[in-house]
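A protein chain is absent from this complex, but the other protein chains hold their places.
Up next, chain A:
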Amino acid sequence: MASSSSSGLTFKLHPLVIVNISDHYTRVKSQLNPPPLTSTSATVNGVENQQQAPRVYGCVIGVQRGRTVEIFNSFELLYDPSTHSLDRPFLKKKQELYKKVFPHFYILGWYSTGSDAQESDMHIHRALMDINESPLYVLLNPAINPAQKDLPVTIYESELHVIDGIPQLIFVRSSYTIETVEAERISVDHVAHLKPSDGGSAATQLAAHLTGIHSAIKMLNSRIRVLHHYLVGMQKGDIPCENSLLRQVSSLLRRLPAIESEKFQDDFLMEYNDTLLITYLAMFTNCSSTMNELVDKFNTAYDRHSRRGGRTAFI
């Protein structure tokens, strides 16, 4: 039902909202599918619950300055399936609480999870229209799609369109940008890179770190490949020469090799040698302490019969 928004509002979404919604959904989903205690109960539960992914609902709050709408935060709401409406008294209470802490934030709309906006959502949308005359609907698609490159988050606005002679409210998709402050970026990054709880093992930490680097380089690789393909096509004549792009590519390539001065080699090798030296020293200390313990145990175990008169061991 979405075409494209014509209201001219620019939307800025903070990553905190996305993390909140996904966290809410994950919690509800894992609470509905508890870890199986016995294998038989698991199969029954698993088959049932896999068919309905739970939908979670909540409110998004933020600031609207002129034509820019910035969504900062979100909180959860209970959905009453019998009346198809959100829990209003709870909403009011939360609104007051948030007003005390963030006096500038208004309720901008609501969020939910699912793959597409549905007709029943319009009901909730209309209900919220008394708080905000044009609420937003933020939809998160929890299905993990490895081929998809963008975030599975869409923002819908409501517009009055005349369909078959009847003015109706329909959802229209709007574009948005992600906006973040440095503190938020650091914390979201930290949450995203949660190590496993028994991450004491050096190997798993190393593997996680290397995997992060691997995916970053893979992204760079794919982009370079696109450029390469484009230039080869241009050389063969399949694509008309576009000079401005060629100029940009040449200026980019001129930046390679990125670091190659003598000074860099010196510093790099020095730091490398320092690290190796420290590791060696640590190994040494470890070895000598183990050796010391071994000797102590040896003395205790085997000098039992020759120890009369308090002679101390020779080490």
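Quick notes
The rule is short, and it goes like this: contacts are C-beta pairs under 8 Å (C-beta built on N, C-alpha and C of every residue); 3 or more make two chains touch, one makes a residue touch a chain; residues count from 1.
What we mean here is this: contacts and distances are computed from a predicted model.
A chain of this complex does not appear here, and its UniProt-recorded name among "Histidine-containing phosphotransfer protein", "PCI domain-containing protein", "AP-1 complex subunit gamma" or "Integrator complex subunit 9" is "PCI domain-containing protein". When the whole complex is considered, the residue among A:97, A:169, A:191 or A:253 that touches the unshown chain is A:253.
Screening A:191, A:206 or A:294 against the full complex identifies A:206 as the residue touching the chain left out. Only one of the listed residues, A:32, A:151 or A:217, touches the absent chain: A:217.
Considering the complete assembly, chain A touches the hidden chain via residues 201-204, 206-207, 210-211, 213-214, 217-218, 220-221, 224-225, 227-228, 231-232, 234-235, 243-244, 246-251, 253-256, 260-261, 296, 299-300, 303-305, 307-308, 310-313.
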